[in-house]
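Just one protein chain is left out here, and the rest sit where they should.
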Amino acid sequence: MQVVTPLFHVLVFPGFLFLVAFGLFVSWVDRKLIAKFQNRVGPPILQPFADLIKLLAKEDIIPEHADRAMFAVAPLIALAGVVASIIYIPLWAPVALKAFSGDLIVVVYLLTLPAFALFLGGWYSANPFATIGATRVLSQLFGYEVPFFLACLGPAIAAGSWSISEITRAQDNGLWLISAAPLSFAVAMIALIGKLERVPFDIPHAKTEIVTGPEVEYTGRRLAVWKLAFLSETIVGAALIAALFLGGPHMWGLPYQAMPAWLTAIVGMVVLAVKILLIVFFLSLAQAAMARIRIEQMVQWCLLWLGIPALINMGVIAFVIRQVGA
Amino acid sequence: MTASAVLYHPVVVFTLCMMAGWGVYALGRALAPASRVIGGKLKTYACGENVEGESFPTAYHLYHAAFIFTLLDVVALVLGTVTGTAIVWMVAAYLLVGLIAIVILFKD
Amino acid sequence: MLDGLVKWARGKSPWVCHLNCGSCNGCDIEIVAALMPRFDLERFGVLLEGSPRHADVFLATGPMTRQIRDRVVRVYEQAADPKFVVAVGTCGVSGSPFYPGYNVLGGVDAAIPVDMYVPGCPARPDAISYGVLRLLATLDPKAEALVKEIEERYDTEGLVYTPEEMAQQRDPVEGARG
Partner (left out) sequence: MAQKYTIAAMAMELMESLLLRKRATVLYPVERLTPPERFRGRLRYDPEACNLCGLCQRDCPADVINVVRKRVEKEDGTKELTGHLEFEMDRCIFCGQCSHSCNSNAITFTREFELAQPDRELFMMKSGGPEVDEGECDADPDVSP
């Protein structure tokens, strides 16, 4: 039992299988929303699932000049990095499956793994488009990574802990940390667009100029794993922001004391799912409203207009805490 | 150290997830038709051009962003691993370093 | 059962890649129009992919010119199986009216095998939809039902009316003179 439960958590729920299934659903919501914004009908609900099965059932090709091992392993690194971080994010209760001091740092770094894997996969594809895309992935990382990190540290300082579970539990009194760190929240949302490489920051993929960037040479199941990694990253990124700023599974006005434990868990899960969908709604809105910008515009704009507000918010929080604490 | 403490360790979770991803590969291998290499199937895709044996140099001009990223990220990591009462002073120092870095970036 | 699932998925998710073999851009624009909100091919799961490595269906436009032939063959070879080709527009179908030219080899099928021919100059977006649906009908039973419905409702047989069909025509001046 001691072995089976963690294995179940990692591989089935809330780990791999659940994340993939929920990710497929959310990617349908995303595509349907964009279709609605464009006044069209959009795909049917099973569309992402059909895409996945079709990609799995396609022939596998590894280009002759590509590095075989790197080409095969890069998508797995991205997927594993994303799925692993779900274990440390609170989902149905204010405490995650596993919490330790500093798991915020671990999760933020696990979430950078897809970008590095994308770089490696693109670079070792030995393809002109993939090479350009790979360098763009890293350049874009310079832009969004630091503001995202800073924005995540805002609520951490406010709650006085580097543990996501502690930060979420600090919001159980109903005072969500978005009230203490509104600038950090805005920065985190915009940096998340960059992290997920979505419009307007889809510079590394840029279908209209460098085909699809780093994944040009990927076909079949390897492309399917890339897609799974990206859509689970959407979920995990949104869940992380929800846990840090929006109280995770907590919702005002719900009588948590009166509920049995299992009902609390279900309600918490539903509340978190709604929060994730709201964040995805914002992502779709941004995708429908904006166009792609250039890479050096993106890096400079992000460091300036995301970095400085996040720093200011952090400074204000630290100062207030010092005043209150003294 | 209990079994659950070992199994929830980030490295172990990461390895398990890698194996799950490999399971997706295995499923795909079971579903997909056998690969037939015909003609230039394995050649590098370059819009149909033949780019046999060429290297693709990339001109890179964002070194200053890379420099500042490294600076800030290392400082953030140091900050993240420090706990206790020193935290506020660390934040102040961090803010200073970050602001200096951004000023360097945009001074021209 | 797995075979059925795979077949269903293939019929549900045709990612198209656009292949210009020397087209005037007319049919290319109509392909884009077919993906736009008015016709919205994403209802059938069609996504426009840039790379042939991701694509299942090539929408090939234009007469096959001598210059582009090797490139088209290479791009076609680089796509993963199973793959299909739809020749869009009269140029793609037969190379007409450019086929007597010294630089034109004929239609798209002069270089790569073609699974569906969509004539038109340029082909209407809904004509392209019909072509793609008809191609999918070979994979997915549901798409087959859709195509049957179209065939029952509208006249889709052949390109010239037979005398019997002429006799059945109630309104002989429905068509327009050129």
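Lettered A, B and C in written order, each chain numbered from 1.
As a convention for this text, contacts are C-beta pairs under 8 Å (C-beta built on N, C-alpha and C of every residue); 3 or more make two chains touch, one makes a residue touch a chain.
Computed from a prediction, not measured in an experiment: that's the story for all the values here.
The chain not shown here is in contact, across the full complex, with A, C. If you put the hidden chain back, the residue from A:95, A:186 or A:288 that touches it is A:288.
Residue positions on chain A in contact with the hidden chain: 33, 36-41, 285, 288-290, in rising order. The chain not displayed touches chain C at residues 37-40, 43, 90, 93-94, 96-97, 99, 107, 109, 115-121, 123-124, 126-127, 129-131, 133-135, 146-147, 149-150, 154-156, 158-163, 166, 172-178.
Heads up, the rule we're going with is that only the chains that are shown with their structure count from here on.
Residue positions 53, 57-61, 129, 211, 216-217, 220 of chain A are each in touch with at least two other chains. Multi-chain contact residues of chain B, defined as those touching 2 or more other chains: 31, 33, 36, 41, 43, 45.
Per the touch definition, chain A reaches chain C in the complex via residues 31, 35, 38-44, 46-47, 49-54, 57-61, 129, 207-208, 211-212, 215-220, 223.
If you check the complex, the residues on chain B that touch chain A are 2-4, 7-8, 10, 13-18, 20-22, 24-25, 27-29, 31-36, 41-46, 51, 56, 58, 60-62, 65-66, 68-69, 72-73, 76-77, 79-81, 83, 87-88, 91-92, 94-95, 98-99, 102, 105-106. For chain C in complex with chain A, the touching residues are 5-6, 8-10, 12-13, 15, 36-37, 40, 42-43, 45, 47-51, 53-54, 56, 78, 80-82.
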